[in-house]
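Below is one structure; the comments refer to it alone.
Complex shown without one protein chain; remaining protein chains in place.
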Amino acid sequence: MSGTRLGEPYGRRIDRSRPISFMFNGRVLAGLQGDTLASALLANGVRLVGRSFKLHRPRGIFAAGIEEPTGIVDLVDGRHRTPDERATLVELVDGLAAESVNCWPSVGFDLGAVNGWFSPLLPAGFYYKTFKWPGWRPFEPAIRRMAGLGRASLERGGEVYEEISENVDLLVAGSGIAGLAAAAAAAEAGARTVLLCAGREPGGALGWRGDAEVGDLLVRARRAGVRILTRTLAFGVYDHNLVCASERLAHVPASATRRLSERLWKFRARSIVAAQGAFERPMLFPDNDRPGVMLAGAVDEYAHAYGVACGRRVVIAANCDSAYRVAESLQAAGIEVVALLDRRPSVDIGTHAAGVRAIANTGIGKVIGARSVRGCVAVPADGHSAPRLRLECDLILVAGGHAPAVHLHSQAGGRLRWLAESSMFVPDGNARGLVSVGACAGVFGREAAAQHAADVGRALALGFTVPAAPVGGASRSLASSRIAAVRGKQLVDLQNDVAVSDVELAARENYRSVEHLKRYTTTGMATDQGKTSNVNALVLMGEFTHREPAEVGTTRFRPPYSPVTFGALIGRRVGALYRPLKRLAAVEWHARHGALFEQFGNWSRPAAYPRSGESLHQAAQREALTVRRTVGLFDGSPLGKLEVWGADAARFLDLMYLGTMSTLAPGQARYGLLLNENGVIVDDGIVARVDERRFWVNTTSAGIERTAAAFEEWLQCEYTDLRVLVTPVTSRYGNATISGPKAFEVMAAAGFGAEFSPQATRHMTLHDGHWRGVPVRVLRASFTGELSYEINLPAGETEQLLQALAEGVETREGCLYGIEALEILRTEKGYLHVGTDTDGTTLPGDVGFARGIDRKAANFVGRRSLLRPAARDPQRLRLVGLAPLDGRTLLPTGAQIANAPPPTQTEGHVTSSYPSPSLGSPVALAMLARGGERLGEQVTVHHLGRRIEARVVSTPFVDPKGERLHG
Amino acid sequence: MMQIPCIYCGPRDESEFVCGGTAHLTRPPLESDDRQWAEYLFFRENPKGAHLERWRHAYGCGQWFNLERDTVTHEIRAVYPITQAAPR
Partner (left out) sequence: MDNRLDSQPLRAGGVTVELDRSTRVAALRYFDGATASTLVRTVLGEPLPEVQRVIRSASTAGEPFILAWRGPRETWILAASEGPLERLEAACAGKDDVCLVVQTDGILGIHASGTGTPELLRRLGSFGSVPHRGEARTGRFADVAVTVLGLDDREALLLVERVYAEHLLGWVRETLLDMNGGE
């Protein structure tokens, strides 16, 4: 029997009066309120928890905290799974169900264990040398199935996440004696202080022993106003003292449809104190990964905090003095310490555990028991001399020394130095904005740690110089605990199955740098991020390459310090809030009229208005035909709108656009192309002059931010003397666009006066007026090629206008039309769509604006780039029309054009392509090398193995003379 | 995520800004040769250390300004108006 509850006063965190029922691998077990899943499993004598990643070796619980490498489970909640949870962090609740990972059909009988038989063929880096013939693809499905540990859920659970920002004077990460001392002192000196505690209760390693001083510090801290956040782990330090922490919120029953599961904290702190303690190093010996081998400090914590005896007869493999304190502690709890095997050549006088048999210069040569420790064989440190001592035990504790948690210090840019005596890396001075205290600073004596931490807290609060850390207090520890001459796998990284032999292999194959060691062997790359393996690994690499650990160094520390749920980083940005989506003022009106909404750029807008039984495609075809035959109504509100005002507005717009705007008279409008300094088209639009110093600029729906930003950049940074003010007004105005032969008839029926008629107005003119008392700004411009009016008015009146126009549209057997129909119509006319027909290389000359460049006298953005040789290259792609030879086949958008069979240089590609309901055949636009000279030529369009013959034709396809624009 | 000190609005998260790259670039005139023009468009010094650069407070006041940032430590050492010449 190897797991029982200890009586009072053991079990500080549990409540014996509140039993909890939970399931593990389908078996119902009992625990207590306050247990973690790990402590409850250990209390039930469950040793076998999972299988290791590569070799499927049996695995159990190894530690008690975030460094847990092997006690990994999936939590199952109905149809929802939370994969790869560390059992040491899972708070036990009623009804919890957990399953082992990486094993099939069960953890007890796992077919994957055959990997263990092949382990000599599977050393580090084996996959670089295998899976090559006949190629790696046949192996991929199998590898994918074998990779990973847990299984993710395919269903959304009810979890939601939030993000919260805060500014503080002092952020303390870690609530042990040092963290509490620093926080209390700082708050008492007036600093707004927040203390982060990763566990359920503050207090750290002394807290669960019921330490009185820690209790007092906690009271002092609270009284001084320190805000303590529990279950909150600081996982990263970023630029300018940003600390990100993840708070796991208390469990809510599975029946809840919505559960705030985790909260991301973003603290900007004037100063940061790192007080995260130190991890324990494992010992290296053969089969040191067997269930029943555990960290000494963890076993002590299970006894004191959870009242769980992880075993009844223990052997301790030690490389430091703290093992002796643990031995005494366990003895006092009634657990027999069979022997303490000290790997160090001699033990200091004074290091002594009463009643414990301690043998120096000794280690473990063999572990007996594969699924559960049953005993071990102690051997002298040289590995082969006598005596060999066989010991019966059900638990082996490893106490290899300590490794300060220097992660936050390192993330903040701090340096490290190696202490040869105690074999650990400690901070070398402070990082910018971050001070380490306590064990993570290398200060192991409790009085020294508490005093230094208090001094630091006070100094940071008052702006004084921070005292240096009194590093010391950790006992002597050997750098390496391995015994060279014994046989058997000695594991370094327990989760990824990296053994001493793998490190030796890496050294032999010349992957000597610590960064190569990591990536070649995968040591430290598992979900525990090497918290219990990194130091052992780099020390070993040093041994094999005759270097000191300091010379080998550590890999770069990057956030997160411990795994963080993706959901917490994403926060609210899911579903409809995934990204900011722009919405129409008349959205409900459109919905009532059958609009099918889709996302176009960052707008949600009607793609079409399908009638019953119609597909989107059919609706778009009908709508496009109807616009040309009678009339259509469209919501053009997404078009970008800018008010450009000032004495220099005209001059400025000449600078910005290709197309001369300064010659516009009030009421006139002109099409323009916006270029960047590379001469590339980034937007197009219509500029209309309202009066002497006011212009109304329409941009593309997707380009408004880009264009407004470009205008501001030029005005603020370059043309600072120009008196121009640019104000975006896209949201302010709604836009109803009426297009088609009967466009004005509909407007008149809705109450628009004769001053707007096609006889009284001209194409590309702007007219301000009123409609039903509402101010309107009417632009005669067309993207459909039909007589078109864009009626702009205060956004709140859009629905009213749409309703009035829709009634006239209906009586004339017109229709509402959406974006899909608009794309068909403009493609029939050969009109450019920036971003569809153009890309990041398209120059004005490529799309037919060469003459505009030469004609324009004034300078404009991008002009110089248009004079480059590449801009004048006759081989450039040019916009052309394409029609399939058979008059039927739709040319796929993006299809490549090439007259020679592949492999060959492509001559261009199809950019826009739609079936034309007006022509009864497909129309397409394409970018084609020397396109302007190839009118009438036959070309081959290639797409996924098909070849379609097409002819280069002139555009527009419909109404080539553009007569329909005038109504 | 850095904290950028907007010249009007004070220190804000980097996510409120757009970085405009190296500051104090001189645009060659229309008559410049292709090499000069290409260097202006594409060639930049990539200093390890002090870098003068432009930023715009896109999610705030919308204003451009200059600052000096250390490209290694990200320390921001000076903030000054966009029209002002380079310090020292």
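For the reader, a short list of remarks on this structure follows.
Letters A and B mark the chains as written, and numbering starts fresh at 1 in each.
Convention: contacts are C-beta pairs under 8 Å (C-beta built on N, C-alpha and C of every residue); 3 or more make two chains touch, one makes a residue touch a chain.
As the structure is a computational prediction, the values presented were derived from the model and not from experiment.
Only one residue from A:V729, A:A850, A:L885 or A:V953 touches the chain missing from this view: A:V729. Which of A:R145, A:R487, A:R579 or A:K961 touches the hidden chain is settled by the complete complex: it is A:R579. For the chain missing from the display, the contacting residue among A:G796, A:G840 or A:G887 is A:G796, taking the whole complex into account. One chain is missing from the display, and on subunit A it is touched by residues 160, 162-167, 258, 260, 266, 268, 572-573, 575-577, 579-585, 587-588, 643, 645-647, 693-694, 723, 725, 727, 729-733, 794-796.
Contact between subunit B and the absent chain runs through residues 3, 8-13, 15-16, 58-63.
In this section, only the chains that are shown with their structure count from here on.
Inter-chain spacing, taken between the CA centroids of subunit A and subunit B, is 27 Å.
Contact residues on subunit B toward subunit A in their complex (touch as defined above): 1-3, 14, 18, 20, 27-28, 30, 32, 34, 37-38, 41, 54, 56, 58, 62-64, 73-75, 82-83. By the touch criterion stated above, subunit A contacts subunit B in their complex at residues 238-240, 242, 268, 413, 432, 677-678, 709, 712-713, 716-718, 720, 859, 863-865, 868-869.
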